[in-house]
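Working notes, structure below.
All protein chains of the complex are present and in place, except for one that has been dropped.
Here is chain A:
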Amino acid sequence: MAHQAHAYHMVDPSPWPLTGAIAALLMTSGLAVWFHQHSMILMAIGTVLMLLTMYQWWRDIVREGTFQGHHTPPVQKGLRYGMILFITSEVFFFLGFFWAFYHASLAPTPELGGCWPPTGIFTLDPLEVPLLNTAVLLASGVTVTWAHHSMMGGDRKQAIQSLTMTIVLGFYFTVLQAMEYVDAPFTIGDGVYGATFFVATGFHGLHVMIGSIFLAVCLLRQIKHHFTSGHHFGFEAAAWYWHFVDVVWLFLYVSIYWWGS
């Protein structure tokens, strides 16, 4: 490799953006084919291609950063900006669903009985499983911070333990929420209440799963000695994402589960 007279990372040509774009095309057109022609094959191919793209693209980033030393301080700064901007875009994504919820619930239509919750909807008790879910996510916020401090202090064993605990808590949340979904007395088709409830909490649950996977990858990398006490941005990004997921839940809990009941 030729020497560079700057601290930035000129990335080598990579096929993954192209395969990712093709995967996105196949997934979306596959979705349309599934709806109209009842065949899931195109969507399945797209999904597999997307998973392969993600695995290989991010594997390459780990190779470039951890093994080849390309992630100098300015490069890391760029990655930080990138993660912050991405999370900001996700905030706006959820903002839309909160807008929909408040639009519907502050001014309930005559079809709902002019009241919120709508007539005939039996809401979940916010002091039951939803409160437990809140405690679980808040606890996971504590454990992920514990993991970070362990990592910064060079305590490998505690970092692994607390990161594992964070993932277990995330998994526990997902299981509890899945049980709530199955046992809920209303469905996504139950008017605007069901629609706003399941779309908002559903996308949140998806983000919990994504965040858990991100943390699990960090756990694997921590076990394999990728992180140092001074350089572990992948973990920090995962922790930021996890805190974001927690905060979204707090807004969901207060707005939909508590105020909305």
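Going forward, a residue touches a chain if its C-beta (ideal position, glycine included) is under 8 Å from a C-beta of that chain, and two chains touch if they have at least 3 such contacts; residues count from 1.
Definition applied: contacts and distances are computed from a predicted model.
UniProt records the chain missing from this view under the protein name "Cytochrome c oxidase subunit 5A, mitochondrial", selected from "General transcription and DNA repair factor IIH helicase subunit XPD", "Cytochrome c oxidase subunit 5A, mitochondrial", "Prolactin" or "Presenilin". Contact with the chain not shown here comes from a single listed residue; of A:74, A:114 or A:153, that residue is A:114. Summary of contacts with the chain left out: across A:63, A:77 or A:103, the touching residue is A:103.
Residue positions on chain A in contact with the hidden chain: 103, 106-110, 113-116, in rising order.
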